[in-house]
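Of the protein chains in this complex, all but one are displayed in their positions.
Here is chain A:
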Amino acid sequence: MSTNKPMPMPTAISAPFWDGLKEGRLTIPHCKSCGHWIFFPRRHCDKCWSQDLEWKEVKGAGTLYTYTLTRVPTLPDFADEMPQKLAVVELDEGVRINTTLVGMDESEIKVGMRVKPVFDTAHSDGTVLLRFTAADNDFPAHIDSTPAALAAASAAQADAAAAAVSKRQVRFDDEAAMKALVSDTYSDWSNQIVVDQELINEFAQLSGDDYWIHTDPERARAQSPFGGTIAHGALVQVLQSRLRVALDFEVVGFNNMVNYGSDRLRFPAPVPAGSRIHARTRVKAVEKLPKGMQMTLEIVTHVVGNERPSVINDLVILYM
């Protein structure tokens, strides 16, 4: 499914470049008259103005001309890449390319270092973006950063982490032990899931809320302040059931557990269609009631990389 990140629209002039990337080849225009290499693609040589050009494959070896690490995303949609490692790479042929660095820690990045290309499938339509990594980096030359692929990878990670956690058992009627679970610190992040347009459409049908900002990508691209459609807050709220948070405790001994609803439900940040979301929780309060033990679990769902939560849900659970 799509993402709200801007994607290239190949033209008749540039299509061979993008087609080449899909095949894992970096091709750029070369001037047959003066030997100059040309980037970005044009119909003429920007040195001698000849139109006698040819597409030639190059290795993609180059040096890092400059870079920056962003501490504020350049668009909210890039929050999942924070810090963005924006870079300018100068190929050995002399042309410079705007790109991003992948598979590198901040401290490894140095102006002048040798780099090599990484072909990144960034969109489910098969669009491949040209990224770079350190020449001596043992990093795959082909990666898949589509939201679906990243979410799948996160699920495997989260499952492994959950399996590694040893859960303490806490009896629901042990008031002191239950109250000791209250914490200001959140759990680790859950697995990630992609909130794509298909899911949003299904929810619109189910709930009857088919407002255009959720369901009409074309209109939303033109008119929505978010550059595209966004998920219903209520959809993101219920998706908390699909986000598995690995807790280090397990409440036991009760006969029945009742979801009492929510003390607080807020949707502070939008979830653009195509975003990945994940959640984390903390026990906010425990109270002994005549009917049983009531626990308030704060569940916060974020778009991956966004500091602002998209859903804050103080879920009230009664153990009886």
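Going forward, contacts are C-beta pairs under 8 Å (C-beta built on N, C-alpha and C of every residue); 3 or more make two chains touch, one makes a residue touch a chain; residues count from 1.
One rule holds in what follows: contacts and distances are computed from a predicted model.
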The complex's invisible chain, by UniProt name, from "Transporter", "Alpha/beta fold hydrolase", "Extracellular solute-binding protein" or "Nuclear transport factor 2 family protein": "Transporter"
Per the touch definition above, residue among A:50, A:74, A:183 or A:205 touching the missing chain: A:74
Hidden-chain contact residue, picked from the options A:91, A:104 or A:122: A:122
Among A:33, A:51 or A:98, the residue in touch with the chain that has been omitted: A:98
Touching the absent chain when the full complex is considered, from A:33, A:51 or A:66: A:66
Listed residues A:224, A:240 or A:313, member touching the removed chain: A:224
Residue ranges of chain A at the interface with the undisplayed chain: 5-11, 13-14, 40, 65-75, 78, 81, 84, 86-88, 96-100, 110-112, 122, 129, 131, 223-225, 227
